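Structure below; questions to follow.
What you see is the complex with one protein chain gone and the rest in place.
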Amino acid sequence: MQPFAYQAPTSVGEAVALLADPAHGARPFAGGTDLLVQMRRGLFAPEMLVDVKRIPELNRIAFDPDAGLTVGAAVSCAWLCDHPAVWQHYPGLIDAASIIGGAAIQRRATLGGNLCNAAPSGDAIPAMIVLDATATLAGPDGTRNVPVADFCTAPGKTVLGPGELLISLHFPVPASNTGERTRSGARYLRFIPRGEMDIAVAGAGAWLALGDDGTITNARIALSAVAPTPLWVKEAGAALIGKAPTAEAFAAAATIAQEAARPISDVRGTAAQRRHLVGVLTRRALKGALQRAKGEACDD
Amino acid sequence: MSTQKNAQFNVVGERLPRYDGADKVTGKAIFGPDVALPGMLHGFVLRSPHAHARLRSINTSRAEALQGVYAVVTAADLPPAGSTDHRYARDNTFASDKVLYVGHAVAAVAARTQALAEEAARLIEVEYEVLPAVTDVLAAMQDDAPILHEDMRTHSLAGRGEKPSNVASHFQQLKGDPAHGFAEADVIVERECHTATVHQGYIESHAAVATWSDDGVLTVYTTTQGSFAVRDHIVWLLDLPMSQVRVVPTEVGGAFGGKNTSYVDVAAALLARKARRPVKITMPRPDVFLATGPSSGAIFRVKMGAKRDGHITAVQAELFYEAGAYPGSPVGSGATVMFGPYAIPNGQVDGYDVVTNGPRVSSYRAPGGTPGNFAVETLVDELAEKLGMDPIEFRLLNHAHEGDERVDGGTHGSIGGIEVLKAAQACEHYRAPLTGPNQGHGVAHAFWGNWGGRSSCTLSVNGDGSMNLVTSSVDLSGTRTTIAMQAAEALELPPERIRPSVGDTDNTGYADVSAGSRTTYATGIAAIQAAEDVIAQMRARAAALWDVPVENVAYANGVFSAASDLRFTFAELAEQVTGSGGSVSSMANIDAAEWGAGFSTQIADVEVDPETGKVTLLRYTVVQDVGQAVNPTMVEGQMQGGATQGIGWALYEGYAYNEKGQMLNANFLDYKIPTALDVPMIETVIVEVPYPKHPFGVRGVGEPPILPPPAAIANAIYRATGVRPDRLPMTPAHLLEKMGVIGDW
Partner (left out) sequence: MTNKTLVSATVNGEPVEFFCEPQQSLLECLRDVLGLTGTKEGCNDGNCGACSVLLDGQLVNSCLVLGVEIEGRAVTTVEGLADWHGLHPIQQAFLEADGFQCGFCTPGILIATKALLDREPNPTEEQIRTWLSGNLCRCTGYDKIVRAVQAAACQLNRECEVDA
């Protein structure tokens, strides 16, 4: 790795100042599980790493039953997956956070890093999209919020401007859109050839909200590894609204998702395989989301 | 899982803990990358980014000028080559006129720190004229293929070819009358199989530390399967007297054949000589994939015929093996393995050794055997099914016996293949019902010749009756223990009395590489001989001390005796030894010219997700004939480890290239070896058909278990899905395509 300077600020303001100064050539550094690997491969050579793990706003988890869940950008996946409120209210997020690498990677990897790395295959991103997450950014011009669905613009590219830092991710209370607190569920599934330690060949996240009569009042479907960025397939979710949550309805939504996918062939999988998997994983994720919405355990 | 303890042995057959265990569980064991010497510099090898190119020029001046750089070396620093093989070895150390694969070394730098060495390497200016590359074996054989070596001509039964070719050699094996045999057959099956290049995947990279004395003695600490092989290689390439080169093998973090060859030792030696300081080179992981010696990717076209009564009448096969940049793929041993277990009256095998733009292949646990076994054992399964026979019954009916001649022209010696098949048939797994839908049960069988070779052991008696045993053979996975156990058995003493160690080229006799499943077998024989000679010497000392003829001195169970009242325990006599004529020690140097072959049958239960093609291994059993298990716990470990490598070969592993011949997955993320989640507990059944020419009946153990897994799993996948995979790895995409699940969009 090329040499760099290292700073570990303890406030957002300090961090933003370091990142904003073009003379520093600085990048934020949390878990480093993508960043350090990419630097060693020579993909980029920042002149400064700004370690964000000592900034309080990026390193806490807060759950309020009336406001929702806020996860600091530098919270590790392992910490998130051990948090009782996240298990109880956002198991769809656990689905994704618990499969980003093995036990050691999870103690360093972060949701924030997964999002900012903006890989097409980032497992946390479709889960965050279907849970309607919002990213809070801080920069030289102040703070702003960006829906996670709009955060990634191209492989490795995000909406972060010069000097901007991801502070936290916010998840609404479960079923906040419909006002029904207990009848929604989310599920994220991916396909890998081994049992663990692989990048997704394809992944699908699904979220459903059910009305009193059991029909779907709202739905979101998002995909990983089948487009230049994680893909929110709005049409697939829209097609489920007002429908009964049957296998046929799910199959139809899955077909829409397949049509929206733009997979490539690479060392991890073929385009045809990926497009096929989108259908399979979308159906299975919808089924899991439905089980959770009904308060049942997911089968796999 | 255990063997019947053989009552004739006291030590052999015991589940003893390893002698090297304490150091391995405390992190104290010194592996290649752990060696550090005072004043040591760090070396870095600059490698070609192109798969095929002319090397027009190298300018190292800017690198040499960098502060903190002590030496830069290229091919210009190597003595000239003599024979063709010598030229290939020299070129593979540092390229001279061409680079032939991505990762081909072109220069090396020694500097004060690793980072400086890498920075200096970036300052070396290399001018390449890029040429088209070829990585596929069939493409390399076409008339219009890019030619790697202008002077290469095909060697075949017809003599030496006339035109430049990438086909280094073509051999043919012919037995009987295959055309007639196929005409007689009632059922004929055939298939073309494509198998990818795989890597041994050892977790420890290659590493060497070289240091010179000022009077020209070179010492190299290196992780290797053969200290003498490394010495031979250095002496050959640097034109040095053998006695002036000392190779000290470190502990080895996995090898499996991939550390039979020397990759960074010569470069480290050259740098250390020029820098006048010790130099360490550790290969980064991507370089290990790119620039060491993986196994051959290969293509097979195989046809087999049998009569309705189940007897095989004829076989035919074409084997196309990728050698990488220089010739010498294991296509010959692939041919031997494929049809090896069976008595086949008529057969023809054509094997092609073809150079391609990739690293020169090296041995990987039963070299050349696994993909050929996949091609044949899936056809055997198909034949048995078409004939309505149980897969094991079909194999039993056709199995070779001692004295049978194989299609490759070799003759079977004492073998235990039938016993292995019967044990597999009798084991609970073979009869256990499957537990759900989309599941299948498959079996495959394999033969491997093993090896004997040259080994040396020195056994020395200490004054307290304890002994030191120095072996010539590098210990990859426990052989210092199995060798010491055999010495203890021969000495009729408890194994705690012996402490084994691995010597270096200065203090042991010559040994072949620890490979070919030969070490416990052949170095064991050397240890036994040394033990017997020690007993003979001790008897002579007792005779002198007692003033009796040596023929009257008996030795049994650790006690020397003569007449009714003359008695020394081994320790009592040892105490007197130094004062009675000097120390007692014995060096045995052997060349084992015969050895026993091994067989393994394996049973796999799989579940295949019909929507995704994902294969889950539900249950796995390895049955293997080991002659006599010296240490059954360690034998089980070899069976489980070899099978797991075969499982990776079957389902996950394979080199992927782009159209420029660049490897796309030179890392442990996308070159996928099995994790703990990918395999179940692996049941083992040890069969013992003693090999008569080893004093304790030992046969080699390490290699046979890697052969059957791909076929066993493929045969199970067939029963779960109705399709037969014909490609390794059997990826989910391959299965979806075979099942017709992936359509066109």
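As written, the chains take the letters A and B, and residue 1 is the first residue of each chain.
Criterion: a contact is a pair of C-beta atoms (placed from the backbone, for glycine too) under 8 Å apart; a residue touches a chain by one contact, two chains touch by 3 or more.
Everything numeric here is computed off the predicted structure, so don't read it as measured data.
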item: Listed residues B:25, B:183 or B:563, member touching the removed chain; value: B:25
item: Residue of B:252, B:319, B:384 or B:553 touching the missing chain in the full complex; value: B:252
item: Identified contact with the non-displayed chain, of A:28, A:72, A:101 or A:174; value: A:101
item: Identified contact with the non-displayed chain, of B:13, B:43, B:201 or B:627; value: B:201
item: Residues of chain B in contact with the chain not shown; value: 17-18, 20-31, 33-34, 36, 115, 200-205, 251-256, 282, 284-285, 476-478, 633-634, 636-637, 640-645, 667-669, 673-677, 679, 681-682
item: Residue ranges of chain A at the interface with the undisplayed chain; value: 1-6, 31-33, 36-37, 40, 49, 51, 53, 78, 101-105, 107-108, 195-197
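As a working rule, only the chains that are shown with their structure count from here on.
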item: Touching residues on chain A, where the partner in the complex is chain B; value: 1, 3, 102, 191, 193-199, 201, 266-273, 275-277, 280
item: Interfacial residue positions of chain B with respect to chain A in the complex; value: 115, 611-614, 651-652, 656, 664-665, 669-670, 672, 674-675, 677-678, 731-733, 736-737, 741-745
